[in-house]
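One protein chain omitted, others in place.
First chain written, first letter: the chains are A, B and C, and each begins at residue 1.
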């Protein structure tokens, strides 16, 4: 799943590069786009499950500047019993020049217990489908 | 009520000046500081009233740059039957050099009707006290 | 010129509505999209002219929530000797239900004098073209 962004003035910091915190918004936007089209998040919410990020590790590799077009490639690369991990890579559009890469680990919090729930049944299936598909498209 | 901010790298835009949208966060922060110390907002929430901004008019007068210290001076300048207005001025700290000024109009939305409620009784008194005080300190 | 946004979790405030400051980013994004496609801003920069917003007046009319699709309609409605004004309206996509409307006034700052310059010659023509076109499409 690929999400595209044009770098605007309000994304920049004092060096004229995209600010560190903004990248996390780009990554979040890309994850929502992926999930929205594949998963019935409303249904998960009704079942009391909240999609919750517990860890982000991001490497900043190249500065992106005003007017640059970026693409975020998102794939689900790991699915454990109670957690999963997205790999997200940000490139200059149409190149293999990497601006940043990140690993984003999530759990599904059961709101009734406030704890990470086991990922199983149809939810595991939906996420596994995501994972299979991700492995095909970069 | 005066709130102070140091301009940081992540506040800036491509010209090295504080970004337009950030000023609205500075203004909101200053309003919360004022309200938090004077008004029992939790009680208002329990009574089903949501403090809601309906209009902001802001003039950008001078660019603020990395490391600048700014102060936001907030006062309640108008209290109508169903709305009120804050005047908020942002200066370089300790000067009368104005960076921006804004008028922020709010209503109290009654969540049961989703409409602006009449501002009366103890709520009017609390806001009037705010207004009196504001007129004394810049 | 119409720009579309899906409301995401990171856009929201405590009431589950898009935060006031975020709207200014939506408006800025929409203005950049309009200008990028019609005007050679790089050339203006080389000539020492900085596109600078001096005033924003925004009315918040309806709350937008998670997953809502919004469209920003931007048009240049006024062009004075030294300033211009964009009218920007935000609707729920495909409806005439208005979420917010704003007037955004700009000047072109001549960096050599740090003052608003006269808008004339080819720059006036480019902006006038923008204005004509805007009047045709909502």
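Assorted remarks:
FYI, a residue touches a chain if its C-beta (ideal position, glycine included) is under 8 Å from a C-beta of that chain, and two chains touch if they have at least 3 such contacts.
Because the structure is a prediction, the values reported are computed rather than measured.
The chain not shown here is touched by just one of A:4, A:20 or A:81, and that residue is A:20. Within the whole complex, the absent chain has one touching residue among A:55, A:78 or A:115, and that is A:55. For the chain missing from the display, the contacting residue among C:13, C:43 or C:97 is C:13, taking the whole complex into account. In the full complex, the hidden chain is touched by chain C at residues 9-10, 12-16, 19-21, 66. Considering the complete assembly, chain B touches the hidden chain via residues 6, 8-10, 25, 28-29, 32-33, 36, 67.
Residues of chain A in touch with the missing chain: 15, 20-22, 24-25, 28, 50, 52-61.
Everything that follows uses one rule, which is that only the chains that are shown with their structure count from here on.
A separation of 35 Å divides the Cα centre of chain A from that of chain B. In this assembly, the C-alpha centroid of chain B lies 24 Å from the C-alpha centroid of chain C.
Per-chain Cα centroids separate chain A from chain C by 29 Å. With touch defined as above, residues shared between interfaces to two or more other chains in chain C number as follows: 25, 28.
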